[in-house]
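Only one protein chain is missing; all other protein chains are in place.
Entry: chain A
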Amino acid sequence: MWKNSNLRCLLALAILCLRSLTYSQEIASLGDPQNLKCVTRNLHKMLCTWDISSRGRHGQTDFCYTTNDLTTQVCSKTKERRVELPVPERSITVTIKSSGTAFATKEFVIHQKDISFVPDPPHILSLMPDFPTSTLNLKWIDNGSVFPYGLDALWQIQILRKEAMEVVTQVTYYSKLTHENIILSWNWTSDMPLECTSHYVKIRCYINATQFVGPKEWSDWSPAGMIPGKDAEPGGSGVFPLDPVVAVGSDLTFCCVHEEDQRITNMTYGSKSYTMMRLSSRSHAIKVLNASVSNSSGTNVVCRLENGLEGSVVFVGYAPDSPQNLSCETLNFLMIKCTWKPGRPSGLYGERRTKYSLFERTSGKNVSCEVSEMNKDHVCGFPVLPDQKIYDFILGVSNPLGQAQSSLLVDITQRVRPKTPEKLTVTGNNSTSIQLRWFINGSFAEIRLLCQIEITSSHYERKLHNVSMPGRKSSTYSAQLSALHPDTKYQFRVRCSAADHFWRWSDWSRGVEQTTSEAPPARGPDIWRERSPSGESIIVFWKPLSLSETNGKIVSHEVSCHLLETVLEHKIVFEPSSSTEIKLGKSDCVISVVARNHAGSSPPSRITSVELPSDNVTTDQAMAMGNGINISWDSYPNMTCGYIVKWCHSSGSEPCSVDWQKFPSNTTNVVIKSALFKPGVRYNFSLYGCKSMGYQLLKNITGYMKELPPKTAPNFIVEETSSDSILVKWEDIPIDECRGFLKGYLLSFAKGEKDALKPRLSESGNPELKVNNITDLTKKSMKILDLQGKTSYQLELQAYTAGGLSPPNSLYVVTKEDSVGLIIAILIPVAVVVLLGVLASIFCYRKREWIKETFYPEIPNPENSKALQFQRNICEGNKTLKTLEMNPCTPNSVEVVETQPSAPKIEDTEMMSPAEETTVPEDGSDSEMENHVVVSYCPPIIEEEISNPPTDEPGESSQVVYIDIQSMYQPQIKPEEEPEIDIVTTAGYKPQMQLSIRALKIEGHSPVEEDLDKTAGYRPQTNTNAWNMGTPDSPGSVESNNENVSFGSPCSINSRQFLLPPKDDEDSPKPINTGWSFTHFFQNKPND
């Protein structure tokens, strides 16, 4: 009972305590346990921590917990404020009682959602650098054994660099947990060599536990793993990366690590200096972008220090190309030779070069190829394997930057290109056949060989002779060649291939030469004979045999003459003669000719000397074919053994050489061709018919290979001319100059004077050209009719052939005068004049009263006065100034004063000057010059009239009238001129032209006249210098102050007027226009 009561008391107390704890948690009073936090790292256990006030901090804590699964509370005592508990499936109730405080008990209920899941930081198993590749390798354990199977795990890895641990990169790695501890590995390649500075690696994880409902967090970072750079290494120095091989276009970072107390001057890549980046106190770096291919010895990266030099060599190149055109063949069935083209050069040499290997898949055999980098074609040998025909090759290519391959499947028996045949020799030789032997190195026992023999000689076409033979192992092969020409020098060479599956020919062997031996000539020569003009002998001709027929060098010909069985004549004619004469008299025989060489004689050629008589042998013309001469004839049935066309070539002064050609009996048309034929040369052919008895001349033929125009023009003359016709005669052109068969003549004529520069009539295009075509070659003259009398004609004569026209021959002929026409031409005008005279006489007779009344009235009409007529002429300014008639004029002087309307007429007279024309004085001081013309008259001492066309108006003529007007006009004479005046006065007026005329007629010049001239005093006009007026420095210019002086104008010293009109323009004098000049004098002279 006590016991029960005690137990009841304890239970009551506990309940009381729990109540108070619950209460305390709810109240959360000071000094109570608080902020209970639970964190799990493996989803099995969790670590709970709490805070306690300062009063109970040093005491012991009772800790109890219970879960739904537990029937009893689990308690424990702890001095720390943390306890490890299992992770509940749903919730857990925790009671924490601090010691020393009766009421410091608190109860917590922890649900799973309140528990954080934070995995442990990953443990780095290893961190390994690979300096040549700048790659680091990280290994860690995933700790998966503590977690359920299949959870996703994320790993965050951070790379840090330099002393300051700058983050370079951060990556997330994914894995799945397998409830086992797995080692995970991760590689990272740095853009900077790992030697340049220290690198650090940290890792943390996140496990995606989907069943766990509480918050899930990343683990803490693992402790950093470190890869120390060379700058962290005492005494470490150098340029990194060291001697790398990189691809063209890469971006490269180089660093220079040096001692602490050193200083970098600069860093260069090749010859270029780069800006440096500081990595640490001992390390600096440069960055090179897009590196280009380096040279064979690499590109130097140099780091210049204050007292030293560090460097590295970088090789920049290309990864290998795939081999192209891979081809394999065998030359000897011992080795297979594979060739290919390497493609783009890698730019890498030596130990970094591209390496090749040939792998055969069937046999599994691999061969390393030694190839020359400098060759365009690469070659690799592979041994022929026994009992293997099919080869499956893979050509592998690699260099430090990459690799490639190419494959080829080949049946080696179909890829045979035998080695070049050697030791080619000629064995066995006669005139038409030889035997060749050669050797081929190789084992060709399994195939047949096809060998080709090339046969060449200077006289015959190149021939190829194929011969097939079974292959053997390194053996000698032979072939027999026949149908060769005797006495011919041949060149032979051989090449071979596989006979059954042709792949390629071998190279040609070295050539050998061999000359075949001689044989007797193949046939007798082609012969002809001609009887000499005297008929006493026969000349035998033969043609040389062709090269293929001589079979050796012809040394002689044997000519014999048989009559039945009797040899009348036998001659041996040595080369190079091709004819001989046999004296037979008038008899005939059968002529036989045999050609001989060193090997023997040819079969004989025979011909009879009998020439049958011929009747009516005509001469025809052959047709020129351009390259030969076409000869045709009618068929002669009697000619049983064919025809012979014979002709003769003559060149220059040498006697003509006979040539001939034989044709069968059915031939009637042939074209004779010869290299000796020349265009424009006439050849004479004789056609012979062959009968059993002999040969008969059938006809002669002349012909040209090609007709040309006649070389010269036909000569012709004018035989007779009349007023309307010309008779022309011409001669034949010599045959040599015809150069073709003459077809006719062309006679052309047209009016034309003889002129050396005139073109040919045919080329002149003269519309009056007439051409007569004379086709009748027998006609040698022609009369040209319907010509005009007393007219010059040009005649041209040309001959023409089928080849064209000859050059023309020209003549000029003047037809005779037509006398009848002339008479008519004279008589008609005379008759007309007589008729008009008669008609005028009749008219005058009938109108005589009216004429008398009009022209000779009994009371004169003052209007018909001569004097008035004269006056009117002057006043009207008539251009033709008439000389005053002397007889009816009795007064000494007449002054006519014209009224105003007459003034303009005066301006038109020769008195008009340019000054007067432009300026008309208003004061009228010179008015008498304009409207007051004084005409004085005295019987002249000398009067001369000069017909002088003064200006450009040829129809206008002027008369100069010299008048002595001394009595009515006294000019202002300067004192110094007085002596001259006196002389002039004594001499009277001397016309100015007198001296000039005298000067031109100097031969007829009398001394008396000369004296007169000297005393005449005045003669400015006679001074030839003075004629050249208008020059500023001329004497006339000096005297230009005298207003009456018009230089060059003929004038009288007593005259106040110039006798010739003054020049229009002082600045541009034109003597021709002044009315009279020295040049006009000459021009007018012939007209005088």
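Quick note on the criterion: contacts are C-beta pairs under 8 Å (C-beta built on N, C-alpha and C of every residue); 3 or more make two chains touch, one makes a residue touch a chain; residues count from 1.
Simple rule for what comes next: contacts and distances are computed from a predicted model.
One chain of the complex is hidden; its UniProt record names it "Ciliary neurotrophic factor", one of "Ciliary neurotrophic factor", "Signal peptidase complex subunit 2", "Pyruvate dehydrogenase E1 component subunit beta" or "Ribosomal protein L19". Between the chain not shown and the residues A:G236, A:G311, A:P679 or A:G744, the one that touches is A:G311.
Checked against the full complex, the candidates A:M192, A:V239 or A:I554 give a single residue touching the omitted chain, namely A:V239. Considering the full assembly, A:S297 is the residue among A:N35, A:T49, A:T78 or A:S297 that touches the omitted chain. Take chain A: the residues that touch the chain left off the picture are 238-239, 242-243, 270-271, 295-302, 308-313, 349-351, 353, 372-374.
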